[in-house]
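Got a structure for you, questions after.
For this depiction, one protein chain was excluded, whereas all remaining protein chains were kept in their positions.
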Amino acid sequence: MRTKTNWLVLILVAIGTILILFPLYMTLTIALKNPEEMTRSVFAIPTTFHWENFRNAVKMTNFFQAFRNSALVTLCTVVLTLLTNSLVAYAIARNMNRKFFKGLYFYFISAMFIPFPIIMLPIVKLTSAMHMTNLVGLTILHTVYALAFNVFVYVGYIRSIPIALEEAATVDGAGTWSTFWRIIFPLMGPINATVGILICLSTYNDFLLPLIIISDQSMYTLPLVQYIFQGQFNTDFNLAFASYLMAMLPMIIIYLFAQKWIINGVTQGAVK
Amino acid sequence: MKKGRLLLACVLLVSMLSGCGGSKEADGKVKLEFFQNKPEAKGSFDKLIAKFNQAHPGIQVSQINPPDAETVLKTRVVKNDIPDVIALGATDTYSILAQSDIFTDLTQSKLLENIEPNYIKMLKDITGMDKVTAVPYATNANGIMYNKTLFKEMGLTVPKTWDELIATAQKVKDNGKIPFYFTYKDDWQTNLPFNALAPNLVGIDFFKQLREGKVTFKEKFREVAEKQLKLLDYGHGDNFGKNYADGNRAFAKGEAAMYIQGSWAIPEIRKANPKADIGFFPFPAGNDPEQNKLISGVDTLLTISEDTKHKKEAEEFLSFLLEPENIGQYIKEQTAFAAVKGVNQEDPAVAELLPYLKEGKVLDFADHYLPAAMQLNSIVQAFLQNRNIDGYLQTLDREWDKVQSRK
Partner (left out) sequence: MTKRLTAFYWMTVPAVILFFIFMTLPALQGIYYSFTNWNGFGKHYDFVGFKNYINIFTDNNVGNAYLFTFKFAIVTTILTNVLSLLIALGLNAKIKFRNFFRGIYFLPNILSVLIVGYIFNYLFSNVFTIWGKNLGVSAFSTNILGNEHMAWIGIVIVAVWQGIAFNTILYLAGLQTIPTSLYEASNLDGASRWQEFWKITFPLIAPFFTINMVLAMKNSLMVFDQIIALTNGGPGRATQSISHLIYTGGFQGGEFAYQSANSVIYFIVIALISVLQLKFLQGRETDM
């Protein structure tokens, strides 16, 4: 039956992608123009590419330092989150019949609804008292705050893994810990991909937490350094757009190469 | 197996993280942290700091200029990690911080010796305290910039009264040009006419009486409100769609004859068009030119943290910044004015303002006297959209009362 391409749908879908791509096209072209070219035409493809916008933006934002900070925090957060959050969720998922664990489940997920501003100042106080106003502290906080949503996602997934597998392992004499690491954790590939990708994106793009936690400017992450173009004082949009593009580029590049894997990762965990 | 590898990777990563943060070499120098809130002044301060560090081998000053600086400063106060030297505008934030006693008392300090007394008094008025906890450094001016080339082409002269201002704007409009380039997408921009009109027409005393509960906006601010609205007749097509950055570029390119703005915008305008021929006159709020004063506030003040371990060095740094040569360089780059006596701004763009500053015919910004919690900016921006004068005055009174009752 439906073997031929549905051209009407194809055209509609294609129009939709134009709407998605248009702002990105504008970002790219504005980043490559200079102010004079902007006055000639906002939309046209630039006649000469002004790569110096990127060079200047790198200098103004100290791009490579900020990028290194962002990359480190993101990487560490992803690893730490996958290892710790899945473990907690496993314990909860396998004991939902017990009051303690069920209570824990709701305790964690209720935090999804806490408005961040209310904990902002207490957190600032706490982290400075514990000497955590640095990238390590930032990583720990991201990991802890991820628990709320991740426990919700993980528990749903783990409960779909047949318990028989673990029982067999227990019979063979494996302890709970090794059962988790040897049998369950490897089975959690799809959901780990989902959680890993989401936490990677949210950590990399976060603005407010690093802003209040980090005091030392040499530890600023990429979203923080973009702010110099947003203060009340900026006139050079081309420079700003070049800088925005560079801040988004690492993720876009990863996405270009791992697109299929990322999309499958996000969905596989959710389908269960 | 897998677990071991992952854990190892994790430990490695965390150690990398901590490695790239904490290791600052201890070379026996006194380290001073200089926190300041003006992104556009970063370059100027960098130069001055480099000069200072070179002349003082025992001291190492480093500048901090974060995004959303006032919020960050408040979090630093919460952290009990107050920067050694802080530069701020003389705003409500300064007032609240000063009242929290986090700054060193400088009332008797030699640092204040050469400062225009006018500006010291301004600080006292803002905080409502007798002691002085900051040194006024650079000051600004709020008025009307005009494009000299366009004025010449249309045969216009600088207006001295409100009626002349409106007549001038009308002439520009009749010539098919934009009289004022409004940049009201940014709410703080909507405040500029208010800040010029209120002190001239109502007086700064109003705010003292307001604190004592003796007056209301409703009684005193109708004329201010009407004039705020009147100006809107002479804007461009998209008054609320353009922001400060758009305005600087448009005015630099000669798209409008006049621009109600502060002196801080001049470097930005010149960046967009180095050849822009700019003039600057005080906002004529009323019809008696003799009575009209220039709005000028403390753009940057310098404070020393009460808790700093290096008060002596901090004072040394302040007195370095206040040296005529150094502050001269700063105000030249920032098109600001010096609070230090005898240091003059020679930029031709602001020449018309100098007599006012010399004679002390200055008044402070009105919004320095209103609590930030009132969010005056949004109130004014909303009013300019709905044009309801009664509602506006009522809102001002109501928000004032609400903030007072919440204290």
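Going by the order they are written in, the chains are A and B; count residues from 1 in each one.
In this text, a contact is a pair of C-beta atoms (placed from the backbone, for glycine too) under 8 Å apart; a residue touches a chain by one contact, two chains touch by 3 or more.
Bear in mind the structure is a predicted one, so any value in this text is a computation, not a measurement.
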| item | value |
| --- | --- |
| Chains on display which the left-out chain touches in the complete complex | A, B |
| Given A:Thr27, A:Asn56 or A:Gln217, the one touching the chain that is not displayed | A:Thr27 |
| Chain not shown: contacting residue from B:Thr161, B:Asn175 or B:Gln375 | B:Gln375 |
| Missing-chain contacts mapped onto subunit A | 1-6, 9-10, 12-14, 16-17, 19-21, 23-24, 26-27, 30, 42-43, 84-85, 87-88, 90-92, 94-95, 100-101, 104, 107-108, 110-123, 126, 140-141, 144-145, 147-148, 170, 175-177, 180, 201, 204-205, 207, 223, 226, 229-230, 237, 240-241, 244, 247-248, 251-252, 255, 259-260, 262-263, 266-268, 270-271 |
| Interface residues of subunit B (partner: the chain not displayed) | 70-71, 74, 77-78, 92-93, 96-97, 99-101, 184-187, 237-243, 246, 371-375, 378-379, 381-383, 385-386, 402-403, 405-407 |
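Convention: only the chains that are shown with their structure count from here on.
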| item | value |
| --- | --- |
| Sites on subunit B touched by subunit A in the complex | 2-3, 6-7, 9-10, 13-14, 16-18, 20-22, 38-40, 64-68, 71-72, 75-76, 78-81, 186, 188, 244-245, 248-249, 252, 264, 268, 271-272 |
| Subunit B-facing residues of subunit A, complex | 35, 68-69, 72-73, 75-76, 79-80, 83, 120-121, 124-125, 127-128, 133-136, 139, 181, 185-186, 211-212, 215-217, 219, 224, 227-228, 230-237 |
